[in-house]
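Every protein chain except one is present and positioned as in the full complex.
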């Protein structure tokens, strides 16, 4: 069976640092459309520190590593993103405690648990126009691949990126029901959710990093800064 | 000898109302270059009331009429312009007490006394870059015409307008020594003094009103709003 | 960027340092968690009042720390709720035998951070309760959203709770005061310009030279609608009606009336607004018992203002009247 090594997990986090730092202002601008324009800065504050401290982070195993990421997020990331991303990493860390590699099923369970944790924390459900609208379809697709026994993880990653990207357009005209954007009523309709865009861009960057050929098709992903 | 009737004096004031109101923003903009941008508004506040109350003003004689103008200025015009123009009108009123017409010599003495009053009030001398730099040469030129016995008052008015207009360029590069512009040091050099410009424009408008053919040649007078 | 700033990333700790340098007897500063607290707090004889929210709303929230007001407050980055750890450390630093009341402005980020921090503190045996402030009437409340935003009404909740805590009321009693004030206070704002978060360096939204945003949020969130700028009195009328009809306020009510500047509006303009609001209150049969004109909850340098009405009773009048002291002062 194809395994995901600890090195790959570390590389994915490292790549995410680069993605978030490069998109700091872009993410904030997207958040400014119906939110308060701090999403990029909030994420970047945490990922900048993760990036800087990366070499000295606890890497005894995947769970320990992700727990450390979760703690850095809780300490440094403000806004809604701190509790949401912190909870997500915390849940993923719990299910990977002591592990040095992951199966696709492991990773899928980790994401499932992260989604549960985020829902419990912020009360959002599918269709509330939050990053869960990207994570839930990605998780569904991963479950399908686990069931089908897909061996090529590149295919899984590509499908995941597709799902996340689709969520941008699928939710664009919705009215946000959670988060700050929900407090502007109808005015959030017509603007993309920055959290969903961030998930799509992170997955697109993972494709590039791990050699998966994929061409984005939604404006917000295409237009991210180079 | 050619006399200046009370009706002409009244008409001159009435014309000045129109000049000041039409130039309200223009005068303020000029004041904004080295001053505080209120010159036009301050003058207009007073002249708007003079204009509105014009028909009911005391017109028993020239002196009484000008005294009333002086009082309205003292009551309604703020900034430096209130004391300066108020003092000027007050002095002119004193010398025309009880008169129903003026000789050129009378008018010249009235201006001379107004200049003295303004100098005593604000301490400015020729070359300090204030409206005195327009009034003093105008007064000198009028004295010449009195001495020469000039009968055509149109010639006198045209010469007066020429002197006032010349003062704009003659003082442009000076550093102001009085008024708010003096408190910005070297920075007042290169900007025209709005008080001088206002005198030149008023005299130009008098030329038009009283049928004296004259073409202005300095930018600030040419560019006044139509 | 038309701002006094050194490194935008250090903007918040730098201004907090300034506040503490200016109030050496009163306040102390924990830079790691961007927290300011009263030097003499916690005091086990009284409930600690705590708050923490995004920066950019000064004097809310850290400048509201002082006797009769907050005991401590942590600030997030501009417009971002503080990180969970900062909230947790703030509760811990102000833990009192009498309990801790956290006054949370009703935003998703603030709520989640304080939820987590409260759980962590409770797990350590600290007696802590949370209360959510949501006075903004701009957007209709709904079961499907996080609910209404907390804006300038926040000041009254802090003032009344601070006074109740100073008077030795129990945690439940102070909580009841928060509830009463929050149920009695309504606010709506309007923006004429956008603000510029230092880390962003550009305006947070675009608005035309002749436009205003009616019902704007204190983070520049859209409000009820975009409209052309109207005369001051017309603007006040709309804010006043929206606010007064919300509870509703009725003839005979005794009220506190606040005109709050959003940061970039001169105080002279705030008094133009106050004159009309006061007139409207009198016409409606309200008695303006106390008034507040100035900056209480801002949005950086945004030009704009909000109008707040608070329905009073004997208890609230006494609490608002009680002495208090904050970092902001005239003399």
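Note that the chains are named A, B and C in the order they appear, and that numbering of residues resets to 1 at the start of each chain.
Note that in this section a residue touches a chain if its C-beta (ideal position, glycine included) is under 8 Å from a C-beta of that chain, and two chains touch if they have at least 3 such contacts.
All values reported here derive from a predicted model rather than from experimental measurement.
Colleague: Which visible chains touch the chain that is not shown?
Modeller: Answer for the hidden chain's contacts among shown chains: B, C.
Colleague: Return the single residue from B:105, B:126, B:153 or B:184 that touches the missing chain.
Modeller: B:184
Colleague: For subunit B, which residues reach the chain that was dropped from this view?
Modeller: Considering the whole complex, subunit B reaches the absent chain at 25, 28-29, 32, 34-38, 41-42, 45, 74-84, 86-87, 121-122, 176-185, 187.
Colleague: Contact with the hidden chain only, please: which subunit C residues?
Modeller: 1-7, 11, 14-19, 21-22, 55-56, 58-59, 63, 159, 192-193, 209, 229, 231-233, 235, 263-275, 278-279, 291, 293-295, 298, 300-301, 303, 305, 320, 324, 326, 328-331
Quick note on the criterion: only the chains that are shown with their structure count from here on.
Colleague: How are the chains arranged in terms of who touches whom: line, ring, star, complete or other?
Modeller: Basically it's none of the tidy shapes, so other.
Colleague: Based only on mean CA positions, could you tell me how far subunit B sits from subunit C in angstrom?
Modeller: The computed centroid separation for subunit B versus subunit C comes out at 55 Å.
Colleague: Please report how many Å separate the Cα centroid of subunit A from that of subunit C, as a whole number.
Modeller: 32
Colleague: Round to the nearest whole Å and give the separation of the Cα centres of subunit A and subunit B.
Modeller: 74
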